[in-house]
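For this view, one protein chain was removed and the others were kept in their places.
The block that comes next holds chain A.
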Amino acid sequence: MFLAMRELRHSKARYALIMVIMLLVSFLVLFVTGLAKGLAYANISAIENMPTNYYVVQGDAEHKFRRSQLNDSNLKDVRAIVGNENATPLSMQMSTITATDLDVKADVTFFAVDMAGPIAPKVVQGAEISNDTVGSVIVDRKLEESGIKIGSVISDQQTGMTLKVAGFVEDNSYSHTPVVYINAHDWQELTTGVSQKGATDHPASFNLIAVHATSDQATSLQEGLKGVDVITQKEAIASIPGYSEEQGSLLMMIAFLFVISAVVLAVFFYVITIQKTSQFGILKAMGTKTSYLAWSVLGQVLLLSVSSLVVSLLMIGGMKMILPESMPFQLNTPTLILTSSLFVGMSLIGSLISVLKVAKVDALEAIGRVGA
């Protein structure tokens, strides 16, 4: 690093410029990554946060939850394999709600679940509801931003049915809309308009069955049941409308940024290396090992990429503080570590052609040269 450090010291402006470029690129990489993660979370957090790992959907529904329809006999078959407590039906419907006394209109997704089952909402504020409760719902906290409070009365725009907000859950979104948890009894009334007498833990027909199963059980489910598909949580998330498209385009941006940073560095260091060809010849003639020179180049790249990364991490940290709450932005430590190491890795890959060039320089070039 003796040479590497002194060269940076001597050509400050040159290396500062490349550092600024890398700083901007790495900042953008981190920002878009955070945005992609945030959007993904806002999109599918309700599914992601479910403790169940497999979903049984109708065979011709192309894995799409809302297109699928199953009934009691499917549920019985599934429960026969994984056990009663590991399979629970879920019904969903997108709708628009308004709130009495409030000038609010919001798109939501109703989730009808067994309030005693494994995917029952985890209330963080307010009261839980049971399968016997009538006319109460648990809603995602995001609705709080529109002014809805515990005790507020919301009404479904289409049917006019009114429901009281009993409690809030956190991080429960589906297809970018807040989830409203409703029990089977109210679901019947919401969808059929008929109030059923007596409590039930699930409606007669529903969209899918959420299952907690081992992979062996999942295989036997798929093999044993006719006309249904067993999909993993990942597959379920990928088939949520818009999810793949949204994540795909953001991922493409991130991938391009990585490639751009590698190419920019590659070109920069290649030009500098070519400029220094005769210097490398001299150094080799004097007895400097090729490996020493190669590490010198790699050391510079590493130093530049890591230091610009550190600055952009600080900038991202500062930015997170001033971003509005509604902005979907999420960067957790594993993602940060992965993105940062990818960035440094790509930088090193970009510097490889310079290293190859250095390795190729012959000590002979030192003799008989007039030029500097």
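Definition applied: a contact is a pair of C-beta atoms (placed from the backbone, for glycine too) under 8 Å apart; a residue touches a chain by one contact, two chains touch by 3 or more; residues count from 1.
The rule we apply is simple: contacts and distances are computed from a predicted model.
Here one chain is missing from view; checked against "Putative hemin import ATP-binding protein HrtA", "Acetyltransferase (GNAT) family protein", "Tripartite tricarboxylate transporter TctA" or "Glycolate oxidase", UniProt names that protein "Putative hemin import ATP-binding protein HrtA".
The chain that is not drawn here is touched, among residues A:Leu225, A:Leu251, A:Val264 or A:Ala363, by A:Ala363.
Residues of chain A in touch with the missing chain: 2-3, 6-7, 9-11, 278-279, 282-290, 292, 363-364, 366-372.
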